[in-house]
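Note that one protein chain is taken out, while the other chains of the complex remain in position.
Labels A and B are assigned to the chains in the order they are written; within every chain, residues are numbered from 1.
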Amino acid sequence: MSRTGRRAALLSVVVVAVLGIVALLASGLAHDPKAIASPLVGRAAPDFRLEGIHGSPVQLSHLKGQVVVVNFWASWCAECRTEQQALNQTWSDFRDSGVVVLGVNFQDQRADAEAYLASSAVTYPNVEDTESRTALAYGLRGVPETFVVDRDGHIVDRVIGPVDAGRLGATLNTLTHRGTP
Amino acid sequence: MGRLGELGLVLALALSAYGLVAAAVGGRTGRPVLVESARRTALPLLATLVTVNAAMLLALLQDDFTLRYVAENSSRATPTFFKVLSLWAADDGSLLLWNLILAGYLAAVALRFRRERPTTFPYALSVLYAVQLFYVVLVNGPSRPFATVPDVATVAGAGTALLDGRGPAPLLQNHPLMAVHPPFLYLGFIGFTVPFAFGIAALVVGNGSDRWAALTRRWTLAVWCFLTVGLLLGALWSYSVLGWGGYWAWDPVENVALLPWLVSTAFLHSAMLQERRGMARLWNVVLVVAAFALMTFGTFLTRGNVLSSIHAFAQSGVGPAYLVFLALVLLVGFGLVAWRLPTLRSAPAIDSTLSREAAFVGNNVLLLAAAAIILVGTVFPLVVEATTNRQTTVGAPYFRSALAPVFLLLLLLVGTAPLLPWRAANRSRALRRLRVPAAAAALVMAGSAVAGDDKPSALLGFGLGTLVVVANGQEILTGIVVGRRSDRRGAVAALRRGRRRYAGLAAHIGLGLLAIGITASSSFAQQSELTLAAGHSASFAGYDVRYEGLTTAQEPQRTVLTAALSVRGTGSDDASVLLDPRLNLYPAASEPIGSPAILHGPVWDLYASVIGLQDSGRSATFRLYHNPGVGLLWLGGALMALAGAAATWPVRRRPGRPGPTRRVRVRSRTKRPDRRRTAGPTPRPDRQPAHPVVRTGAP
Partner (left out) sequence: MTSSPAPARPERRARQGTRSGAHPGPRPRLLGPGALVALAIVVALLSLAAVAVRGANKPLSRAEQAQQIAAELRCPVCQDLSAADSPAPLARQMRQQISEGLAAGDSPAAIEDRFVAAYGETVLLRPPSSGPGRLAYAVPLLALVGAVAAGAATLRVWRRRSTQPVPERAPLAAGDRSRVEAALDRWSEEE
């Protein structure tokens, strides 16, 4: 090959390689490294029986037939406070349509959890995951994290971080066949 | 303050753009006046960036919470020391420091070449300004360090400030090492711009001169030292702050910081091929371009929020800008290499595969293999997700087992290659020099096998580490002994004369110690988790550990809970030592940040962190570690850095006497003994001096 031909070939190799690298890295820029998909979505929700913070123990499988919003939270978690309003709202909107909001307290002190619940006017049931077994079974990566379980006990949605009342409401509307209001 | 800073950044933009154009045009059209004016621009540029950084520092110290950066990264309660550190505690501020350091390098280059003007100089200067321009653009647009707090600015005018700031991220204000780890790392990273600039300039000029390698070798060495220190301090920070008893997690950002280190280590060796034998010219340019590109890639990964890592800067909007810059660096760098490949190719020839030259080839391929494994492993999750939408993790266990063979082979090479002379080794002489190191390594291996070691990789690590230490130590000792006898001025003079070589050997010894330390700590650490009630004790690793109870101290910026442990040996007369692992509660942090307590020892460390408190501290849960070899690791690392510094340090030549560099050259040109062999048999061919030092008699 002539010198210019070799040059052109080499240069095009460099250009193609650089474009490939840039495309790959650009795809990396586009996604959020913290958004990790949960393998549990679409599967049966892992069952648990946990002591209630105020009331009686709750077993998930006993709630079959109802839609359950399982919300992992802790009193030390700042983002949990930001979503509290949305959860309270969801509970009051949907409690008569066969939806249970269930708070699961994660790595907390009992007294702190009780103080938190009192201060944020929570009326839905809350349970205590003392040894984080439920958290590990649900693949928890932090709090808040929320799972939506349908009437058959399958997980249909998972939200990392604070829930959005609108999105949660839409999911619950579909699940309870209420349709859009 | 904010105004002054923003003004300074605009001025810096203009100055770097001017420098870039003036140097390039001056070089192209052969007008030295323009080049000189570009060279002189470096000082005002440095002064401007010093002012900009001072402005931010002052804003931090004065609690000027009108600035968003100050409000988000400092608070009234933050101690002054950590207020200063806040300058580089987050993305925007650290880019200011980054720019300052780059301008410092630019000014150093300008100063160094105030009289001497290699043909590459105008283009190198131009490349330096181009890189500076990119980073100045970055702080003028995509990142705005001097942005004001939005609502304050619009609602109440710029005069009103927030009452208090959020304070630095708790993890970053928990240990004074944050004062030195980032600056050293930045000095190491940014410094690669200088060899890169001269490499690119050599490609542009294209006359195949070997000068640039000699010109940049010392720069690269200095940069390598900074990076070595930066990496070590990072490991030390991880060990002293994170409370997990380890120092290197194979976190993506640690990985990408190691990449330029590996590649520049390869360059430091192969540059000698070019300097002494005129070999590997193009290859060396490839290495400096690669080191700089990898550094840029690393900043992209770190600051572009691409991989999740403890170092990831939150919500950084500069990712796309870095990507464009990286693409430019790769295109220009490797495009020029491809362009010059047909013309710049040298035709190196070696006399023997048993020679220093061949060893350097081995060094380069192994270092690059290690770099390739780390690079591919780090981006592997990205590739898999982009192509198959599946998510994977490539973490520490993978890197450990993938890299172990490469690093062990490298140790083998470092333990044997320094025994080989340039050109061609006499096999029996080489074997004779290998006797002591090989015997020492075999003894150590047999000894630890008898002592009950059950991990083959640990056995190899110890053996090869010993080989490295003894082989390189033997070379230094031989030099001292022979130097003292053959040189009237004694061993010190001999050592000084062969400074570069002895520094290299000392760095190898450091590496050997480092390897032994890493092997010991990763294979034989003991750990235990204990929950103790106050006043109770338990035994761990041959110690009696007693929980003395919890004390609470209120500091302005945090609450410190100290769970004191007293540790005593099992002997009856052993004195007890107090360990004070702590939990720090920062208002901004949801969870407490731990501070482990470490009893540093020469052979092992005792390390304790408190991970939980029950019943308001009446009982506490601890993690205890008995870590052998960690001290050796720091020692070895420090030796590497010091040796690098010793080789970098400029030596003043005394008038009237030929300087050390001259003498080395004379020696290598006329007295290389293997030449004599081809010139014809000499009376005592096997009496070729094993060591270069002896070849120079007293003048």
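Here is the rule we go by: contacts are C-beta pairs under 8 Å (C-beta built on N, C-alpha and C of every residue); 3 or more make two chains touch, one makes a residue touch a chain.
Remember, it's a predicted structure, so these values are computed and weren't measured experimentally.
**Student:** What are the shown chains that the left-out chain touches?
**Tutor:** A, B
**Student:** Going by the contact rule already stated, which one of B:R432, B:H536 or B:H600 would touch the omitted chain in the full complex?
**Tutor:** B:R432
**Student:** Kindly state which of the options B:A71, B:L87 or B:M445 is in contact with the chain not pictured.
**Tutor:** B:M445
**Student:** So one chain is hidden, and I want to know which residue out of B:V394, B:L495, B:A564 or B:A597 touches that hidden chain in the complete assembly.
**Tutor:** Here the residue in touch with the unshown chain is B:V394.
**Student:** Among B:A424, B:V469 or B:A563, which one is in touch with the chain left out?
**Tutor:** B:A424
**Student:** Check each of B:E36, B:E275 or B:D351 against the chain that is not shown and name the one that touches it.
**Tutor:** B:D351
**Student:** Go through chain A and note every residue touching the omitted chain.
**Tutor:** Residues of chain A in touch with the missing chain: 36-40, 46, 107, 131-133, 135-142.
**Student:** Over the whole complex, note the residues of chain B touching the chain we left out.
**Tutor:** Given the touch definition above, chain B has residues 242-246, 249-252, 279, 308-310, 347-354, 357-358, 361-362, 364-366, 368-370, 372-373, 376-377, 380, 384, 387-388, 390-398, 402-403, 405-406, 409, 423-428, 430-432, 434-435, 438-439, 441-443, 445-446, 448-449, 453-456, 459-460, 463, 481-482, 485-486, 529, 594, 609, 611-612, 621, 623, 669-671, 673, 675-676, 678-679, 681, 684-690, 694-697 touching the missing chain.
We take it that only the chains that are shown with their structure count from here on.
**Student:** Distance between chain A and chain B based on Cα centroids, please, to the nearest Å.
**Tutor:** 40
**Student:** In the complex, go through chain A and note every residue touching chain B.
**Tutor:** Of all residues in chain A, those touching chain B are 3, 6-7, 10-11, 13-15, 17-18, 21-22, 24-29, 31, 33-34, 36-37, 74, 76-78.
**Student:** In the complex of these two chains, what residues of chain B are touching chain A?
**Tutor:** Result: residues 300, 304-308, 312, 319-320, 323, 326-327, 330-331, 334-335, 337-339, 341-342, 379, 382-383, 385-386, 391, 590-591 of chain B touch chain A.
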